[in-house]
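First the structure, then my questions, so here it is.
All protein chains but one are shown at their positions in the complex.
Letters A and B mark the chains as written, and numbering starts fresh at 1 in each.
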Amino acid sequence: MNVSFVAIICYLLGISAVVGLNAVILVWLERKVAGHMQFRYGPMEVGPHGLLQTLADGIKLVSKQLVIPDKADKPLFLLAPVVSLVPIFAAMMPLPLSESVQAWELNIGLLFIIALGLLNTLGILLAGWGSNNKYALLGGSRAVAQILAYKIPLLISVMTIIMMSGSYSLRDIVLAQNHGWYVLYQPLLFIVYITAITLETNRSPFDFSEAESELVAGFHTEYSGMGFSLFFLAEYSYMFIAAALASILFLGGWQGPWLPGPVWSLIKIYGIIFLLMWFRWTFPRLRIDQMLSLGWKILLPITLVNFLVTAGVLAL
Amino acid sequence: MMDCCHIREVVQGFFSLLVGMRVTMGNMFVKPHTVQWPRETAPLPPGFRGHIMMLPDEITRYPKCIACTACARNCPSQCITVTGRKPAGAKKKLADCFVLDFTKCSLCGICVESCPVGALDFSRDYALAAYSKDDFNRMNLLEDLVSPF
Partner (left out) sequence: MKEQAPTYTLEQIDEENFALNLGPQHPGTHGVLRVILHMDGEYILYADPILGYGHRMQEKVAENMTYLQVLPYVCRMDYLGALSYNLAWVCAVEKLCEFEVPDRASVVRVIATELNRISSHLLWWGAYLLDLGAFTPFLQAFTDRELILDLLEYITGSRLTYCYFRFGGLPSDVDDVFLTGVRDFIEGFRGRLKNYHDLVTGNVIFYHRSADVGVILPFDAAGYGLSGPVLRGSGFAYDVRRHEPYSGYDRFDFEIPVEETGDCMARYNVRMAEIEQSMNIIEQALNTIPDGPIRSKVPKIIKPPEGEVTMAVETPRGELVIYIVSDGTKKPYRVKYRVPSFSNLSIFAKLARGQLLADALAVLGSFDLVIPEVDR
């Protein structure tokens, strides 16, 4: 933990750049993927193939008035997007993009990130409660209801990986996959994990807290301008973190032939993000109770059985 | 506990999701069906109904309308105002004012069909935009034609 103050500032700046750039790219990518899956072009006008569209939208959002609804709980309302966004800066620190590119080598990095990931739900709950809007409240309460359903399978699958690698440190987990990525040993777990992170990032088919055909815009119904864009930023950053974790846990992080480590990391991360987008533009939304039974009746048994079998095999 | 029926259902469900994903992936490799307006435009079919317009007489180039008011009377929304008089030395009446209130028009085509001399037709004008509604609620259809008066 011998990190100097200056270094932390530098890392924070670097991470801010990653967060911002990532959001710009992902929003553009999402619109492009959506467009082409629906026989459209997506954004085409601002910049080559609409590359600068997100930037233009960002400027528009920033310049908009932040409307605070009457009778809203003002402090909570303003705090919610910040609560949602800030943990990202901490959560990105232990993520290794390669053996050397890592802000902070933390020996419990995995737990650290998963714990911080929960704060996103807190942000959503605050937004739902603070908006003084019933749709927002329903969205916020849905977000809380789904935590247990995905966190437990998620944690058990992470435990399985920890058991195999013998470390909580993300760097060690990657290094432990020298002889073969864990996805080859644990394909079923990989599927469960992807399902869980889709749930964690609130993306369709599990976008219950937004569910625009039911709840208008869910927890961010009342947000405009900057508040809205902070939620957007948070959503895409959580996608990045979740995909990065998936690539580290299952796909061997930066490992790969020919190309340098960070490139491999980014390829894998964006590959998984593409997968999440692909889900979003293909599937209808589940119902909230179906999601709960998916979590408890399908994902949990799979991970538990998998955990026991892995433990047995490792003990032999 | 999970019996094997349950497991089969889960596996089948999982594969049905893959089938759906195949379709959307296939969509990505199809050329988009949209056109990038205004750089490209979709073709306009021959029977396109734009706002109505007045046709000129082939020889005299005057408006064909003889101001019989059949169109104005038949229009369901009363959007046509037409008056006419005899130009000096002529035997027939000709329209001297033909105003269309396009904001009310439903493009039904009844006026075009009811005209005894076939003076009306649909234009092919589709990119209509203006800063004020006045541009549309008093459209003078005789504007671009040669006036007999």
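Some observations on this one:
Keep this in mind: a contact is a pair of C-beta atoms (placed from the backbone, for glycine too) under 8 Å apart; a residue touches a chain by one contact, two chains touch by 3 or more.
All values derive from a computational prediction rather than experimental measurement.
Remark: the omitted chain is touched by one listed residue; of A:18, A:37 or A:248 this is A:37. Which of A:119, A:138 or A:226 touches the hidden chain is settled by the complete complex: it is A:138.
Residues of subunit B in contact with the chain left out of this view: 12-14, 16-17, 19-20, 22-24, 26-27, 33, 45-49, 74-76, 106-110, 113-114, 122.
Hidden from this view is one chain, which touches subunit A at 34, 37-40, 134-135, 138, 141-142, 204-205, 207, 211-216, 280-290.
Note that in this section only the chains that are shown with their structure count from here on.
Against subunit A, in their complex, subunit B makes its touches with residues 2, 10, 14, 17, 20-21, 23-25, 27-28, 30, 32-34, 36.
Residues 33, 35-41, 44, 191, 278-279, 281-283, 297-298, 301 of subunit A are the ones that touch subunit B when the two sit in their complex.
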